[in-house]
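Read the structure below first, then the notes.
A single protein chain has been removed from this complex, and every other one stays in its place.
Just so it is clear, A and B label the chains in written order, and each chain counts residues from 1 on its own.
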Amino acid sequence: MALLETKGLKKSFGGLQAIGGVDFTIDEGEIVSVIGPNGAGKTSFFNVISGLFPPDEGRIIFEGVDIAGHAPSQITKAGIARTFQNVRLFPNLTVLENVKVGQHCRTHRGMFGAIFQTPAFRKEEREIEEKAKEILSFFGSRLVGYRFDQPAFVLSYANRRRLEIARAMATEPTLLLLDEPTAGMNPRETVELTELIGKLRSEKGFTVVMIEHDMRVVGEVSDRVVVLDHGVKIAEGSYQHVSTNEHVIEAYLGRPAEEKQA
Amino acid sequence: MTATVDTAPEIAEVKRSFRPTWVDLFLWAIRIGAIIIIAAGLIGSISKFIAGEGPSARQWGDLIVAGLSQGAMYGLLALGYSMVYGVLGFINFAHGEVFMSGAMVGFISANWLFSNGMWNANPFLALFIVLVVAMFTSTLVAVLVERIAYRRLRGSPRLIPLITSIGVSFFLQYTFAGLFGVGVRSYPQAPSVFSGAVSLFGFPVRKTSLLVISVAVLSMIGLWYFVTRTKTGRAMRAVAEDKEIAGLMGIDVDKTIVTVFAVGGAMAGVAGLMWALLFRGVSFFTGFIPGIKAFTAAVLGGIGNLVGAMGGGVLLGLFEGVGPLLILDGLGIPGVSQLKDVVAFAALVLVLVFRPSGLFGEQLGSEERA
Partner (left out) sequence: MTTVTTPLATTATTGLNLRRILKLGLLGGLGMVFITAIGMLAAFNRRLLITPILSLGYLVLFSLPFLIGHLMARRVEKEGVATAPRTSADVVAAAVAGGLAGFVAGLFAILVNAAPGLRGTLPNLSPALVEVLTLGMGVGIGLVLLTVLGAAVAALGAGFHWLPPRIARAVSVAAQSVVAVAVFEAVIDDLFDWFKTIPNFLYASRGGLTILSAIVVFLVAGGLAYFLPGRIPSLRSALMVEDESKRRRNSLIAAVVVTLIVLVIPQFLGGVLNELLTNVGLFLLMGLGLNIVVGHAGLLDLGYVAFFAVGAYTTAVLTSPLSPFFAPEMSWWQAFPLVLIAAAIAGILVGTPVIRMRGDYLAIVTLGFGEIVRLLLLSDWLSPYFGGSQGIRRIPGIGVGGSEIGGTSINLFVYFTLALVAVAAYISWRLEDSRVGRAWAALREDEDVAEAVGVDTVKAKLQAFVTGAILASFAGALFSAKVGSVFTNSFEILVSIVILVVVIVGGMGNIAGVAVGALVLIGVLGGPNQPGLLQEFGEFKLLIYGALLVYMMLQRPEGLLPSARRAQELHQEEFLQDAWLDKGGQLAETAPKGA
């Protein structure tokens, strides 16, 4: 059984159809890239899966359960985590706190424990702290040590992206949706992050769906590529196959001039 | 970043899950409860009417007319709230005090006119003078407040200007309390030409109510003309739509915003005169509750929508005037006149919770829509 499967997914905003019937599957342990020109509906696709908008039509089946229309926090709890195209951290919380918030849906202690400092509460707080540090250490020395107590807004752009991924990891997902993770990074950072995405699967066992524009990243790390244009899937397959597909090229670059005169 | 669908606000109206959570159940319970109460009240009132008890047709007529004239006043006040929200994106709590200041200073002039006889000798001129004084005062206060308290807060998170406006509201209230004392001042009795009633469709309508409604209609027409036909009006609409782009098109955004406040203030000044005609008594506290009701009216009509504001005002006035008797009395609740404000606040809550976009559609600028 596929980990995630969408069938006939449709979503319109006002008069504009963002997604016009998308069938998509991904199996556990895969890394799939979703590409397409601007306005193709990629982020909307993520938004619908992660619950920000309910779809107009279609089903979203995750681990056998139809999650279409569920609230975002429920979907996160079910095991899907995402990052945002324009990094949305909690700017005034510290690095550590941002990651700890990610663990919210996996922890339980409530107000009673906090007020009365019950042993269960204290134990959980310790565990939360350790886990957060452990997750941050996944990124090497970039987000550790003195970084823990820095407010998120002082971080560099690349570090912010990493922190966002860390926060997503903290929700203990099965499936990670990364929205343009290398956007705005310089070549060195891109290489590092590409390796990291690979490690997310090999070391942590996440399944990853990734929206990307940088074809080197796509070619480097994806098992499969799905191409969207104007809200529909126009090609699917390995990177080799897709990058030479004429429909895909046309979508990105347009048709050659001679054909138009015909 | 282009505002394509791909990058469309990952926020905006987040429609929640289809599966009903208990929050949804709670809200539905309130809806149903409200409908039951209103329906039961209506039925009660109708049966009372048929049985010949309860208010007579004439009394209902009076209430409706009174509701309409109060509604006209609320409508004019609502314009100020609507415009400021449409352009700057926050609730100008102090607008009620802008209204009050016009009414108070108008009172001074009315008193003076009364004491030297002009009030009764030359009623139209006298009222006109009071109108001008009230409008001038309100406009001045509105513009001053914008300059001193709000200008520096452009672009701040929405709650900060709201809190500031609460501070301004209090400051103005107690300034006037300090200047004029805390007592209620009464306008002189309306000049004799305006007292009494006129027969309209066989129905006696008080002349003051008629005057108020006509003034409101005239003001509304004037405002409509100003907003749609003049250059300044166009500038206002542009700035309301998108401040940044309007600025890039050569519109002086600061000046336009001042104009928005000024126009809102002027309308509030007119409303001040209406209050004087309808209720006669003003004090430093007069602006507070009408202000909140006018804001309700603005939301009811669709915030940012000027025609909606007027319409919302009239609706609210009617509901407030007729509602207590119609619904609450129908349910057999004693002492309904006290509960007029409860009805208005209940309307506020119901509108904001269930229909915050209003009846006629809200019109927000691009920044607020995001």
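Just so it is clear, contacts are C-beta pairs under 8 Å (C-beta built on N, C-alpha and C of every residue); 3 or more make two chains touch, one makes a residue touch a chain.
For clarity, every value in this text was computed on a predicted model and none was experimentally measured.
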Touching the absent chain when the full complex is considered, from A:K11, A:R82, A:K131 or A:R161: A:R82
Residue, one of A:H104, A:K133, A:R201 or A:H230, that touches the chain absent here: A:H104
Sole contact to the chain not displayed, among B:Q70, B:S101, B:T137 or B:Q173: B:Q173
Residue, one of A:L93, A:M215 or A:I234, that touches the chain absent here: A:L93
Of A:M1, A:I115 or A:A257, the residue in touch with the unshown chain: A:I115
Touching residues on chain B - with respect to the absent chain: 10-11, 14, 16, 21, 23, 26-27, 30, 90-91, 108, 111, 149, 152-153, 158-164, 166-175, 177-181, 292, 295, 299, 333-335, 338-339, 341-342, 345-346, 348-349, 352-353, 356
Interface with the unshown chain - residue positions in chain A: 50-52, 71-73, 76-77, 81-82, 84, 88-93, 97, 100-102, 104-107, 109-111, 113-115, 117, 121, 124-125, 128, 140-142, 145, 149-151, 153-154, 156, 167-168, 171
